[in-house]
Each structure stands twice: as C-alpha cells, then as structure tokens.
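Omission of a single protein chain aside, the complex is shown with its protein chains in their original locations.
For reference, chains read A and B in written order, and residue numbers begin at 1 within each chain.
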Amino acid sequence: MFSKVLFGRFVPTNSVIHKLDPRAKLVLSMYFIVIIFFANSWQTYAWLAAFTLGTILLTKVPLGFFWDGVRPLIFIIVLTVILQIFFSSGGHVYWQWGILSITQFGLINGAYIFCRFVLIICMSTVLTLTTQPLMIADAVESLLKPLTKIKVPVYELALMLSIALRFVPTLMDESQKIMNAQRARGVNFGTGSLWKRVKSLIPILIPLFISAFNRAEDLATAMEARGYSGGEGRTKYRLLHWHTADSVACFVMVAATIILLTLRYFT
Amino acid sequence: MNNIISVQNAIFSYPGNDIHVLNDISFDVSQGEWVAIIGHNGSGKSTLAKAIDGLLSLDSGQVVVDGLELNENTVWDVRSKIGFVFQNPDNQFVGATVADDVAFGLENRHVDHATMVAKVDEALKLVRMDKYADREPAGLSGGQKQRVALAGVIAMQPKIVILDEATSMLDPQGRQEVIELLHELKQRYKFTVLTITHDIDETALADRLFVIDDGSLISSGEPEKILSDSKMLLEKGLDLPLGEHIKHDLKELKIEVPEEYMNSSQVVNWLCQQLSSME
C-alpha cells in the first residue's frame, strides 16, 4: 500500500505506450538516452524536448508524476548546472572573480546540461511509469539470453530480480512494523546527535535482517518443495510478444534520430 | 488399501544439537486417508513433514512415498507427488503475481506454455481466485494468499497434500475459507492429506490423528479414541475439543457423563435428554 507509491510507481492508464513490449521500451529508452548526447544546439534540444513531450502525452499519465521523478534529483541537477556555469569559459565574459566567471558559453552549457538531465529523467520515468517492474525484469532476461551461451546464469539472475521486486513491499511493511514496535519501546528516531541517530537504527536493522533471513530460508524451502532445482530447462509462463506496434515504435525512433542528425549537421 | 506414505524408525537431529527432534518415529498412511498431526510448539511436527518431502534427510530410518524409497536419486520424484502448503502466507509466495505464483511449480516441471496457461486458469477457478490472476501479493489478504498456494498445489495434481499450520496466521474468516476449500478439493481429487494444526476442533474431521510429543509419536488412532482421552491431551499441553471440554468440566462438578467420545452437538443432545428425563 504505502510502498506502492514509493516503488516502481507503475500507473496503469493502459495507453499505447503501456502496451508496447517491455523489451522495445527498455532498448528504445536506453537508445534515446544515448542520442541525447548528439544534441548540440538549441534546435536539436528543442526537437528532443518536443519528442519527449509527445511521448509523455501518449502515456496519458498526469504530468505531476514526471515532476515527481525530477524532484528528488533537483539538487544534483542544480549543482551540476551551477558548476558548469561558473567553470566553463569562452565567449563574452559577464562577471569574473578569481577563477570563477560567468561567461556566455558557461550559460549556454548550463542550459544544455539542464535540458539533458531533464530529458534523461523524463524518458526513464516514461519507462517505469508504464512498465511493471516485473516486465522490466522479463525484458532484461530475454535480452540477456544470448549470454547463457557463455555460462552466465541469466535465468537465475532474472528469478532473483523478480523475487527481490516481489519482496520489496513485504520488507517495507516489515520495517514499518519493527519501527513502530521500537518506537513503542521508547526509541526516538531522527532526534539527537548524529551518533545517537545512527545508534537508533540498530534496533531496526538487526530485527529486519533476521526477519529477512528467516523469510529467505522459508522461501528457499517452499521453492524446493515446489520442485525448483535451478534454472535449467524451466519453461516460462510469461512470454513476451513482439507486435507491429513495437516495430512502429522502433521506426519512429529511427526517424527521430534522422531528424536530430539533420538538425545537428545541416543547420 | 496400500500405503502411500510409510515412515520407519525415523531419527533426526539438527546439526550442532544432539537432541533427537525426531526420535524413532514409525507409521503408515494409506491412500486417500486424512491424517491430522497435533503436538506442542517445538515437538517436531514441521520437521517430520519436511522429512517426508525430502526437505531434510534423516540421520537414520526410512521414508517410502508411493512405493519410492526416499533418497538422493528419488527426491525430486517424491516431491512431485507431494503438494506442500506452509504456515506463513508471505514466505511461500514466489511469483510476482497470482498467476505467476501458481505457474511456478509447472515451470519447474518443464510443462509447455499452452498446457501451463490452461492449468493455471483451471486451478485459479477452483480456488475462486481467477479474478485476481494479475494481482500482486501485496494487496491480498492472508486467506487469499493461502488459497493461491493451494491453487499452486492443485495445478500439480499431487497424490499427497501436506498443510503445515496453513491456517494458523489467518483470521477466522480466512481460516474457514481455506478449510472449506480443502475439503472440497479433497472430495474432488481424492488425494491423501496430512494436516498439522493447533486447532483441536479441526482435527475431529480427520480419519486418523497423530499426537507428537518431543519427537515421538505417542498416540495415533481415530479422532474419537484420541480426543476422548482428555487426561493425555491436557498432560501434553493440548486443548480438549468442545464436546469433551464440556464433559470434562461436568465431570469435575461430579456429574456422571458417558465415557465415549462425543462432539459438541452430541453433548448438547445428551444434556437435553437428561434434563427432560428428569421432569
């Protein structure tokens, strides 16, 4: 309940983006992050921003959720932008003090870095808002499948990932319960000196660790009882299907790249 | 009737501890039987159940399941005959969604995709959880999670179903749901059932009752016989079933009561007869 809001933040609006194959979404969003680095002028950034906005609108997810994705990182973004502004040189100098200066290029670079950050965050938020964590795990497994040839335990890793995802809410609930129990025994979190605060975590972490360990043992027993003996030869209940829409999405992305490169080299 | 489970002279202790958690236990269970196992906390009930499923290996003694002697080579075949439901609903939910969880055992047995989808569907309908197929476990009640666990068992069509306190963490309604469902499924599939429970009234419905105390099987027989032995039950830290409890209390108050086992409605009838015969 409580945990769902924090984690994954999958918002089921059932849009065209939701229905895409998770492999397509995963690969395309990573690809998009790479091509952002080809942008070098206001025209190219404007084009990528328009493209991202279009995608966001297609998801039918309220814009507020994207802002929620940016907000926790705002500090890092602002810091990077400021450093960029103060430490790059070139062009007209507006202000100078020792090695610090505000220059024309500094401002432009700062603006570009800012755009880059926001675009990357928005596109990855599109992925997490429209794809269940489980589906992302499936996509990773499917994409890494060739690695089984060189003895990488892809199935086992994928199962571990999906179990980890499945237990996140359970462990969040558990830590809430343990925290309450210790608060009832007089522990005061988040007050006093740093040392005191760190010490107040011990009564949470030890029980949480023990409970996680017990759960893991129970789970291993249950899996064994249900015939799990390693990933070899296991069939899969959940299959991924590549539809025309996924091919179309890839095509759109290629077209977007061509426009980007045209803007970069011919304007 | 042939024996589907046979345990001979089972002895087991956990590593680093000399105490025999299973102390020379022997018994047979015949095909289609319903056996309930009771005993105090730490008496070795869960250990026994795990030994039957090959989840731990005995120090000495023998387990035979459906004609197969349990050893390293047969353990996976033995497990494929047994469906196991554990106590904590959260710690046995492997899949990320209800349907995935039911499919887990089928995936392990290399069942092909089309068959798997059909079996998952059917099993979820049987436990009345088909509407929840795509839900994540975080939003389900304990009773619903245990019903999903039962669906996972049913999908495998086991010959034996073992429930280790499968209802003890549920509220009364969830408990009722799971017990009723189990009876329904047993009727339909005729599997053999072992239930471990602390709820004495639940055991009255079994064909046979085992009492485990400190690693030994101290008593086994029809519930009527064992449940009327109130002295033994109280000595071993167990409860009296409702009817016997009333009889026991009346006896303490110097009222003469019949010796044989009576369930609560038999006790009520008997008392009402006594009352009317006096008037």
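Rule of thumb we're sticking to: contacts are C-beta pairs under 8 Å (C-beta built on N, C-alpha and C of every residue); 3 or more make two chains touch, one makes a residue touch a chain.
Methods note: contacts and distances are computed from a predicted model.
Between the names "FAD/FMN-containing dehydrogenase", "Energy-coupling factor transporter ATP-binding protein EcfA2", "Putative FAD-linked oxidoreductase" or "L-cystine transport system permease protein YecS", the one given in UniProt for the chain missing from this structure view is "Energy-coupling factor transporter ATP-binding protein EcfA2". Listed residues B:V65, B:I246 or B:M262: the one in touch with the omitted chain is B:I246.
In the complete complex, the hidden chain is touched by one of B:H40, B:R135 or B:K225, namely B:H40. One chain of the complex is left out; on chain A, the residues touching it are 1-2, 4-5, 174, 177-178, 180-188, 191, 202-203, 206-207, 210-211. Although one chain is not drawn, its touching partners on chain B can still be listed: residues 39-42, 141-142, 168-169, 171-174, 198, 200, 237-239, 242, 245-246, 249-250, 252-255, 264-265, 267-269, 271-272, 274-276, 278-279.
The working rule: only the chains that are shown with their structure count from here on.
Within the complex formed with chain B, the chain A residues making contact are 1, 3-4, 132-134, 137, 162-163, 165-166, 169-170, 173, 214-215, 218-219, 221-229, 233-239.
For chain B in complex with chain A, the residues that touch the partner chain are 50, 53, 55, 76, 79-80, 82, 84, 86, 88, 90-97, 99-100, 103-113, 116-117, 120, 136-139, 152, 156.
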